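With one protein chain withheld, the remaining protein chains of the complex are depicted in position.
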Amino acid sequence: MEGTGYMKIAVALIPLLPLLGFIVTLLFGKRWGKHAHIFPVAMVTISAVLSVYGFEWAFRHQEETFVWNAFTWIAAGQFTVPWGFQVDTLTGVMLLVVGVIGMLVHYYSIGYMHGDEGYYRFFAYLNLFMFAMFVLILADSYLLLFLGWEGVGLCSYLLISFWFRKKSASQAGKKAFIVNRVGDFGFTLAMFAIFVATGTLQFTGVFEAAEKGEIAPSLMTWICLLLFTGAIGKSAQFPLHVWLPDAMEGPTPVSALIHAATMVNAGVYMVARSYPLFIQSDTAMTVVMVVGIFTSIFAAYIAITQNDIKKVIAYSTISSLGLMFVALGAGAWVAGIFYLFAHGFFKGLMFLCSGSVIHAMGGEQDMRKMGGLRKKIPITFWTMLIGALSMVGVIPFAGFWAKDEILGATFIDGYYLVWAVGLLIVLLTGIYVFRLIFLTFFGENRSDAEVQAHIHESPPVMTVPLILLSIPALGLGLLVGVPPESGWLHGFLEPVFFDLEHEPFTWIGEGGALMGVSLVLALVGIAIAWWLYMRQTDVPGRIAERVPWAYKASLNKVYMDDIYAVVPVGATLGFAGWLWTFVDAKIIDGAVNGIALLWGWIGDRLRPIQTGRVQNYALYVFGGMIALVVVLAWVWGS
Amino acid sequence: MSWSDQIGFPLLSVITFLPLAGVVLILLVGRGKPVVYKVISLIVTLAAFALSAWMLFAFKTKLPGMQFAENISWIKPLNIRYGMGVDGIAALLVFLTTLLGVIVIIASWNYVKDRELGFFVSLLLLQVGMVGVFCATDLFLFYVFWEAMLIPMYFIIGVWGGPRRIYAAIKFFLFTLIGSLLMLLAIIAVVYYVKDSSGALTFDIQALSKVVYSYHLQFWAFLAFFVAFAIKVPMFPVHTWLPDAHVEAPTAGSVILAGVLLKMGGYGMLRFCLPFFPDAAVTFVPWVVGLSVVAIVYGALVSLMQKDLKKLVAYSSVSHMGFVTAGIFAGIALVGNAAGIEGAILVMLSHGFLTGALFLMVGFIYERTHTRLIADMGSLAKPMPIAAGFLLFFAFGSLGLPGLSGFVGEFLSLFGVFEYSRWMAAVAALGVILAAAYLLWMFQRTMFNDRGDDEVKPSFALKDLGLREIVSLLPLVVFVIWMGVYPQTFLEFLHVPVQVILHRVTPSLNDTSAGIGALAQLVDSVRGLF
Amino acid sequence: MPGGDFHPWFFVIVAAWVLVCGLGVVLFRKIMYSAVSMVFCFLGVAFAYALLNAPLVAIIQILVYVGAISIVIIFAIMLTEVQHGGYDLFFNRQTAIAAVVALVGAAVLAFVALSSDIGQIGDKSLTPGLRQLSRLIFDRYVFPFELVSLVLVAAMIGAIVLATREKERP
Amino acid sequence: MNALYWWLLLSFLLFCIGAFGVLARRNVILVVMSLEIMLNAVNLALVATANFRAGAKGAGTLFALFIIVLAAAEVTVGLAIVIANYRNRRTVQTDTFDELKG
Partner (left out) sequence: MPLNNTVSVILPGVVVAVAAIVVFLADLFLKRKGGLAWIAVAGLLCGAAVAIGQWGQWTAGFAVWRVFTGGLTFGRREAVVGFAGMIGHDRYALYAVVLFCAIGVLAVLLSDAYLARRQAARGEFYGLLLLIVTGMIGMAISTDIIAFFVSFELMSLPTYILAGYIWRDEKSTEASLKYFVTGAFSSAILAFGLALLYAATGATTYSGIAAGLAGLQLNGLAADGFLVVAFVLVVTGFGFKVSAVPFHSWAPDVYEGAPTPVTAFMATGVKAAAFLGFAKLFLMAAGADWTHWGHIMIILAILTMVVGNVLALPQRNLKRMLAYSSIAHAGYLTLGIIAAGKSGDTLGVSAILFYLAAYALMNLGAFGVLIWIRARREYDYSLEGLAGLGRTLPWPAILMALFMVSLTGIPPTVGFWGKFYLFTAVIQADLTWLAIIAVVMSAVSAYYYLRVVWYMYFREAPEGAEVTEEVESSQVGVITAVTVAALGVVLVGLFPGPLLDAAEGALRLLIGG
């Protein structure tokens, strides 16, 4: 339905304000110096307030969808796409996540980026990111969503290579964008296919057509798989996950905002948004689930051995995203979004905390050089602990409810293997998250004396966001997700995921039992981590020696980067080089130059017939004449 | 018909020949006053730009046919007329040309330090030829402009170019000449076919595009025209003149070459290949689209390996122009697929802005570093952040970031290809991935990365872009964003002319596939393949 | 065999005479021998004209060729140095090829002449006499006649220009 | 096969003899002489045709007369050129004149 005037203004301003912030900051930020943050942060704050208003609107109008086609974007032939926005409950949830976390990260960055050369640049980029992300979630068509989608990719690129003189950073930024492009390749084709099939790219139209069965099942599978390819890229699923760990080259607030809380969720959001399409294709759903669960366990396995504090969290993010896809694939749509919701907060929190740790350690990111920080930076410690517990899935933290719901769904739907793997993931999560906690905050500090001397708690501008974030990480589940599968959130999202059926959750019985199992496994994981890294600290090393291949594989990220360097990248470059140096230079240009040279060569060879002797010339005349007579007499004679 | 019968003011002629007035003025001024030439050139190109902008405003997008038409007799015995006029496509391209004309003058303000008189005269003459090509409504007038343009370009590359300029200039010239000579034969064949069948000798493009030619003639004449335009575009495998010409040409030459000259190929296909020879065009669709797709991927792959900035951008042009030809021809493959064709035209415009801008950037960088080798650069974003920002902007525009101009056109043209053949579209879409790869890799190696020797290398004392350079880039930035955010402004000009073309092609489709019914079945079967 | 108002043997004799003398011109080593041979060749041709009912041409032939051209040529021979020596001095390097080409040419032309069906025998009583010819020259053929006179003027002046070699006064 | 062709045959042969002389002799004066032989062959053909052929009788004869005169002019010019060359190079050997070539 058409929204009210206020809503139009809000929806227009939500993305526009950060855009304004971006432009103004880019133009004048340098002059503002260390005050460069004021304007962009203000813009984002207003935007966040407005997005809360958007959420509130959705809250009030749960059964309605606000649609506003601002103007025609592209109209060529029958191809028409408006520049249109829509708000429904799903968008509302996303608005809340993006707006709130975005704002908090902005505040946090004031402290974190303080004194950096590119201070204003950083805020400009962040604002641009907010713009793109808002467009992404507010879009009412695939194409506009794609605009936001690529926009966040651009910002991700800019922010990852923020410290561009570090080669690894610029490399990582480039990698992130290109890998995402591979996914976009699928997304683009999916859009074409959707348009060919339905004649529109607007969600309402597409979904209507899908519900009417206008899309042939085989085509539907293709569409879904291609869309999912896009999601794989953006949400860092196997095999396109390789960019996310490298993306940690960016400043930590970026990791928190973009690579944990918002952008990487875009894939999940898009698949969830395409729910009416996906439910029509079992194949696609299965693929989504399988990719999700594989990615999840795969990332968890790698996370165990990583030493960089941010890399651990990065892999855990991949793992979590995998779980979200498992939920979507298993048909537990709300659970997926719920986990997204929760994950946004606790993973954002984790990253910001790790940022605080790094800040405290003077830039050090290697956990082997940390330890014993619990006392020195208590706020960070406690908030991070909340995040960790939430993530591992300890009752009653937010993560617990969401994760449990996903696992329960797989079990109930009969995907027992998936469920079993999910449990393993829970166990591993417990181990690696608390390995991080124990290595960082407990034991002795292993860094240089000089570094130790400077360890200090972060300023309030950083810690306050931590505290604020830890509240939802702690209590969100209780608020919106209890009772499981029929909590408030489920009712809220019902209009979007309209024909979901679920049985009421039973505390005592199957539901409760599953819950218990996963909780126990989580705790066991924590315990193992405690045992390995607090008690028997030599055991990890021994395990590594016992099964070196497993350890090395994990440490080296299962050699994915090396494989990529050879197969797609190396092969492409080799082929391209061959094309250039051989096909282009030798064959095509060779032919061109060859023909040119050939003429010259013939000319040179013919020159000697011009001997300069007059009787030779007379001979040519006479001989030519006789030859003509002979030839023609012969031709016409026969 | 006299001038005044039409619109009272021969707008298009004035736009076209204003630079000629500049040439006369410069010649009157005489040798040795470079500043005067620059000012004169700037004034006349600005005036031409202003007039063409006014033309766009006054253009009625809903009307079919040529607007601002002028038509007077030129060569009576052959009934060749001086016919000028623009439809939506031509109007946009004229605008693009005049815009780049101004920018190029600004950009080469300090670039040329030798024989300035000749340089600016050449530039202005070139603009006359280019605008004329887009405005001509007489086939012959078109051809005259088309060929006449070669000479100033030959001089620009040959006199003010790089070390291998002679090779590049002659290669450029000969490639184009061969194509256009074949086209000349085809023009003669077409015109005299009409004369023999209807008794009237005419070179009027509108009239000629309404005739039904025999298939035999269509086939060969299409090929001749097509080769001429394909060389100009340039399509794989006749593209090799382009990198050489681009690399050796001075910045202004590269900008014009990439920004306008390449567009003439696409424009020619739209104006001649499709309406004149619809049956043959339909026959050739698979080949042309196939070659275009090859060009897209090939150009992108080869760009990936380039060590020279200019060459990289040059090969990227091959890739991008592949979208143009693919979109145009895929657009006529199925009934009424205007999206592909309109997309192709948008790609042409956007490529004009973006690649023009990229060449400007390369030129600016070269003026500072005196090298174009990527390996010799690095971390340039530090001393020249504004330049880095602009380069990044244009690079992202070029790789098709939604919201910037490159995206809309490429998306639509790819969509056209998709409707024709999903596999070709899939392969072509690889080009989009590769575009990101080569552009970002280039950007990383030039602007990013630390070379770790700040003090040793003098490049860190480089000056950032000055006001003049920024001014020359800003209009492009504006149009790139405008076209990305609200391409309707441009698309509106295209609906009617594209419909005219499609209207002309549609009967051929019916003929070749036995009616709409069969075609519909064909469409269905394409969809059914999924 | 050629018929007409003379015996075929006359043709054979004339033909042999002309050809032998012609060969003499091109084959004699000494240029003076060639010149003399040429004079005889011209005489033979004049005899042939007489046989062909063209006494006027025969007379002019003797006057112009034997009388004038031969003398001019002999003067030219006198003016230029005469070479002595072997055949390699008198014939150039392509003599063998020239001989082959000339022989092939002769063969082809002879074949053509002997195999053609085109010609018809005309009515020889219509052969114009001297009076008719002179009338023709000054009537129908006055245009070429005038042109020929211009040619002679041109040749004369040209020869003088090339031969006298004087500088133009400025 | 009629009488005309025998005369034409004679003319052909004489023509080829002359041509051989032009092609093979080194002395330019001999080349000029051979040219005259060729022109005589032409005249022979013309006069023979005029005698035997139906049609414009006088034309052939007159053509022959014109050619005789033209031949005279040609010899004049030719020998003047030969003399001019002889003065420059002191030779009448054809193959010494090969400064211009290629």
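Residue numbering begins at 1 within each chain, and the chains themselves are lettered A, B, C and D in the order written.
Following the convention adopted for this analysis, contacts are C-beta pairs under 8 Å (C-beta built on N, C-alpha and C of every residue); 3 or more make two chains touch, one makes a residue touch a chain.
For clarity, every value in this text was computed on a predicted model and none was experimentally measured.
The chain we do not see here touches A, B, C, D in the full complex. If you put the hidden chain back, the residue from B:Leu20, B:Val39, B:Ile178 or B:Val211 that touches it is B:Ile178. Among B:Ile151, B:Val211, B:Ile386 or B:Val427, only B:Ile151 touches the chain that is left out of the view.
Among B:Lys60, B:Lys76 or B:Lys113, only B:Lys76 touches the chain that is left out of the view. The missing chain lies against chain A, touching residues 596, 599-600, 602-604, 606-607, 609-610, 612, 614-618, 620-625, 628-629, 631-633, 635-637.
Mapped onto chain C, the interface with the missing chain covers residues 108-109, 111-113, 115-120, 122, 139-144, 147-148, 150-151, 153-155, 157-162, 165-170. Counting the whole complex, the residues of chain B in touch with the unshown chain are 74-78, 115, 118, 143-144, 147-148, 150-151, 154-155, 158-159, 165-166, 169-170, 173-174, 177-178, 181-182, 184-185, 188-189, 192.
Assume only the chains that are shown with their structure count from here on.
Remark: chain A and chain C have CA centroids separated by 101 Å (rounded to whole angstrom).
Computed from the mean C-alpha positions, the centre of chain B lies at a distance of 64 Å from the centre of chain D.
Distance from the chain A centre to the chain B centre is 36 Å, each centre being the mean of its Cα atoms.
Counting only residues that touch two or more partner chains, chain C has 92, 94, 98, 101-102, 105, 109.
Within the complex formed with chain C, the chain A residues making contact are 613, 615-616, 619, 622-623, 625-626, 629-630, 633. On chain B, the positions that touch chain A within their shared complex are 171, 174-175, 237, 239-240, 298, 301-302, 304-306, 336-343, 346, 379, 381-382, 389, 396, 401-403, 407-408, 411-412, 414-415, 418-419, 422, 425-426, 429-430, 432-434, 436-437, 440-441, 443-444, 447-450, 485-488, 491, 494-495, 498, 527-528, 530.
Chain C makes touch with chain A in their complex at residues 92, 94, 97-98, 101-102, 104-105, 108-109, 112.
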